[in-house]
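Since the structure comes first, as structure tokens, the remarks are kept for the end.
Every protein chain of the complex appears in place save one, which is left out.
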Amino acid sequence: MDSEARQHVIDCINTGIRLDGRKTTEYRTPIKVETGVTKNAEGSAKVTIGETEVIAGVKMMIDKPYPDKPDEGTIMVGAELLPLSNPDFELGPPGIQAIELARVVDRGIRESGAIDGKKLCIKEGEMVWIISVDICTINDAGNLFDASSLAAIAAIKDAVFPEHKDGVIDYKNLTDKKLPVSKTPLSVTVHKVGPHLIVDPTTEEEAVSDARLTVAVTEDGEICAMQKGGNEPLSTEDISNMIDLAKEKIEELRALLG
Amino acid sequence: MGELKLENKSIVVPGEEIATGMDYIPGSGTYRLGEGIRANRLGLLSVTGRAVKVIPLSGKYIPKKGDLIICRVIDILMTGWRLDTNSAYSAVLPLRDATTEFIQKGADLTKWFKIGDYLSAKIVNVTSQFLVDITTKGPGLRKLEGGRIIKVNPSKVPRIIGKQGSMVSLIKEQTGCRIVVGQNGLIWLQGDPKDELIAVETIRKIERESHIQGLTDRVKAFLEEKKKEMTGE
Partner (left out) sequence: MPYTKRQDGRAFDETREIEAKVGVIKRADGSAYFRIGKTVAYAAVYGPRDLYPKFLQNPTEGVLRCNYNMMPFSGSGERVRPGANRRAKEISLVTEKALTPVVDLKQFPNAVVDVFIELPQTDAGSRCAGICAASMALADAGITMKDLVGAVSVGRVDDKIVVDLDYSEESYEGGPVADIPTAYIPTMDKFSLLQMDGRISKEQLTEALEMAKKACTRIVEEQRKALKAKFDIDVSNEGGDSDGQ
């Protein structure tokens, strides 16, 4: 769209530094993951990457299972691009940006098999746990994708079940039983600007990005979800390079989760 | 007897009592309440003789006649261009004020300025309802090609420019960047990427520390240190 701004970003990277002085494969600092940030959620996490900040919270409900999966509970991810976090975000029901964000984070968690639905069954055919993970943006300074997926998994790992009796939850009293998390998927989004691949874009860089690829990877190194965005198509070579870079960065992020 | 309740140059907040009695005269950013004077905005207290005012430290730009601003083309009209001014009000650049060239009726206006272009322009007129007219005819007024745009708080612009342009000249000299500072808080910079970065960091420092005395000396020291780092490596 803004061809001059795009060219300037490319020119800067050609000399080895981005607009804010980072290298192409460098994340902003500090990256912080803080859990237990909101007491009324069964699990929560706040993630800060540079000036970008998001909160994810987990709430649990007991409900009837789907008829085709009578012994499985479910997990759902929602995202809200709060108008508080960016002057361009508007009030109202989630727009397509928020929906895509939620679905990309959701897929990473769902497809990795992070949570075994069967372990969320209370009584087959009658009662299962429904886990809601909601992501709220506090400050959007770019790269909401990676911040959100990191916050979501951190909140899930922080979550404990509340007490319940006969299908009624006592939210005031939490057990010490953690959500059964068997895999920890993390995702990194690699952007292509002209010939360059970069990670952790600022909003300025996002505005001039030609294409992006979000890659979710489990601790076994298995790719469990992907999403390609942006208007420009990608070659197999691009895809291969983007995945390599994503995998490398994911290992760095993994160290932060502990 | 009136009495000043706060020291000159202190930070004041809305509602805060600045002076008592009728001896002091309330200026901008202040109001009289009973016999005293209160602040009605966040800022730096400035007392000159008996006149008190509050110098803002934040707030959006308000278009003012004669200001040099940097604005972005957002629409092309029959009669000119519409531009975003980084304020609540957009501006119009009429054909006759855009260039000394003759523009034929019905000509393709994107030949001169297209959507997304940044221009340095001067505000010609502002009505009471904030219809804003600008011109790009005049020395230094033009389309800004290449480089980058950064945003600062408009209230910090006077410090970034400095007395008679001393501060911005200092940054230009030390970094070799071309810099245009708009009164509306947009700044255009162009230079070697590393130098641009130093210029941006310097401007951020000024923005952050503008209310604390000794700014020029700190900026000088900062720039020298940065240059040393760069050549040292």
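Lettered A and B in written order, each chain numbered from 1.
Here, a contact is a pair of C-beta atoms (placed from the backbone, for glycine too) under 8 Å apart; a residue touches a chain by one contact, two chains touch by 3 or more.
These figures come from a predicted structure and were not determined experimentally.
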item: Identified contact with the non-displayed chain, of A:9, A:31, A:55 or A:114; value: A:55
item: Sole residue of A:49, A:141 or A:193 that reaches the chain not shown, by the stated touch rule; value: A:141
item: Selected from B:13, B:77 or B:230 as touching the chain missing from the view; value: B:13
item: Of B:49, B:106 or B:214, the one touching the omitted chain in the full complex; value: B:214
item: Residues of chain B in contact with the chain not shown; value: 7, 9-11, 13-16, 29, 31, 33, 38, 40-43, 56-60, 62, 87-90, 128-130, 155, 208-209, 211-214, 217-218, 221-222
item: Missing-partner contacts on chain A, residue numbers; value: 37-41, 44, 51, 53, 55, 57-59, 61, 78, 80, 82-87, 91-94, 132, 134, 136, 138-141, 169, 171-172
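Methods note: only the chains that are shown with their structure count from here on.
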item: Length of the line joining the C-alpha centres of chain A and chain B, rounded to whole Å; value: 38
item: Complex interface listing, chain A residues touching chain B; value: 1-5, 7-8, 11-12, 15, 17, 19-21
item: In the complex, chain B residues that touch chain A; value: 116-117, 145-149, 192-194, 196-197
